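One structure, pasted below without further comment.
Each chain you see keeps its place in the complex, though not every chain is here.
Think of it as A and B in the order they're written, each chain with its own count starting at 1.
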């Protein structure tokens, strides 16, 4: 795509349709809008056909409003806002068509549910307390056009809870395994699954959990093949990657 | 598959073809061979149609020999041995048809090169010193039936080296990004690619690298979407996962 962009500009220069300084400016000027505090890429959605994503943490509600308004003026797609505080959500709801999930702090503008991939993504958690992170993953994957199945509270201390759902594991095209504490869920699912497993360590736990470090190290050292890891509590990253993998398997017909 | 196995045994019980104690033994006895020091799963290759994998580190050469012999007696597939010391390789070469890559310490018994997936896996490194880990990933992916393209020494300090290969990045179905030191390669490739990027931190570096910790943390905190991480120096894990993803995209016809 980038090379086609260059070729097309060069063609216009050769055709005399563009002089070299204009061409240089085109090559130089990036396809984004500069709000000062943010540089918004309006071509990404068009290029990739995916919703826009805004990371809400560390931004004021006015900054988020500005970014969303800019995106809406260029793109027909959904906008996913992660780590959106309740206060900012209340502010945005008055201005945009926002759906907000309090548990996972996910906001979606212009929510639409079109499936664009044919497979299923399984999102599993070790415990009840991991659900907020899991929902961030699940909602992200749904907004990105995937069918998502949830399997919560199936930690390895009660193995039969997980084993009784072996069919869901073997039916998925990608699995997001969300767990805190010792994070063993990822290894056990990794040993049972034939598809990629994206492990999400959570900060759930206390003491020698050290803010999610125990689950993170555990998942990185998984003895099961086909397991990879994202950042602690990064449900969004796991949902996004699962969607990428699921779409490789073919679009929804 | 597991549920079909259970159903088939139950069917035989119902048919009177098997009594309940024999059935119990079947349900109980796992499909592996017990060598005492190792329990070898002979059904995995048959079930998944993939080569067997042996992790060579921490095993004596005699133990590896025993495992390989056991595998060969059950499976027609390749056997991949990772972290195989030169000493053990010399020992095995006299007993099996072994191909050994000294740089990456990868050994392959019965090497065959059939492509079974249609896409391409790109393996990139930040520097020359990261090549051993990258080769472990590349050889793993090749043995598992993938076409692999290598792009070495394209670290972000000389960005034009990477940018001049943007076409390779956009042409891949999965990318393995191998880097030590600050590990920024994964983020930069992640920002350019539309496919999953599997980041492999390496222990290459010194001082505040802390054995690969700097690259590991850097990759886990990547600001690019679609990036996941495996253990430090885990080329095998990255190659295996990349193969899984590539095969989702359809088999080689």
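To be clear about the criterion, a contact is a pair of C-beta atoms (placed from the backbone, for glycine too) under 8 Å apart; a residue touches a chain by one contact, two chains touch by 3 or more.
This structure is a prediction, so every number in the text was calculated from the model and none was measured.
Here 2 copies sit in place, and the number of copies making up the whole complex of this structure is 8.
The working rule: only the chains that are shown with their structure count from here on.
A separation of 25 Å divides the Cα centre of subunit A from that of subunit B. Of all residues in subunit A, only 1-3, 48, 53, 166-167, 170, 173, 194-196, 198, 216, 220-221, 225-232, 236-237, 240-241, 244-245, 248-250 touch subunit B in the complex they form.
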